[in-house]
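Got a structure here, written out as structure tokens. Questions coming.
What you see is the complex with one protein chain gone and the rest in place.
And now, chain A:
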């Protein structure tokens, strides 16, 4: 009963939002080029698909997203594990980390272009930088937080080397914390995709810039919604995966 009521309310809220959005440009309160009414979005979407632009831009962005996420998360997990296991490594890198960490991913754009050119690899790099820190700190903290008693169990059963400690105890015990970091990174990486493509690497971000310079704001909205949809899809899939991986928890 409660669920039905809240679903109905949510639907009503969405409808009200769309109605207001439709009304404002139609009543001439705002220039429709500044705010395209929602009814113009599906036709714009169909046009983009017919032109073949939409699938191309989406695929291209997705490839940057996946590659950047994999590279940043992979490096973040690897270095986070080492840093979480070794006080020496943590101390050795402490000031370097403190120096580099506050630099926003987008501040790397000039170097990304100089090093990689206006190429997909530049976008991948920018995405990876943003993801790296999130995953690195999540992993390091999760490893630090592992119950020492469990590590002792491994020792008591003869698993004493660092690699055995990692595989038998630290990695599985740190998985929940690492996954929390990864989920944050999943969202962060989407933001970086748009930013990374705005300077010209083909993809959704670039297409949005083109469209906005032609004042085709309906197309801009198509891609805004596309990104919301894709992010929702990835996030739901990730939550499902997370639930399965952590099915051992109460």
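Throughout what follows, contacts are C-beta pairs under 8 Å (C-beta built on N, C-alpha and C of every residue); 3 or more make two chains touch, one makes a residue touch a chain; residues count from 1.
Please note the rule applied: contacts and distances are computed from a predicted model.
Trainee: Which of the following names does UniProt give to the chain that is not shown: "FAD-dependent pyridine nucleotide-disulfide oxidoreductase", "Ferredoxin", "Pyruvate dehydrogenase E1 component subunit beta" or "Aliphatic sulfonates import ATP-binding protein SsuB"?
Mentor: Hidden chain, UniProt protein name: "Aliphatic sulfonates import ATP-binding protein SsuB".
Trainee: From the list A:1, A:29, A:114 or A:156, pick the residue that touches the absent chain.
Mentor: A:156
Trainee: Per the definition of touch given earlier, which of A:141, A:172, A:187 or A:200 contacts the omitted chain?
Mentor: A:172
Trainee: Quickly run down the residues of chain A that touch the omitted chain.
Mentor: Touching the missing chain: residues 149-150, 152-153, 155-159, 164, 168-169, 172-173, 175, 247-250.
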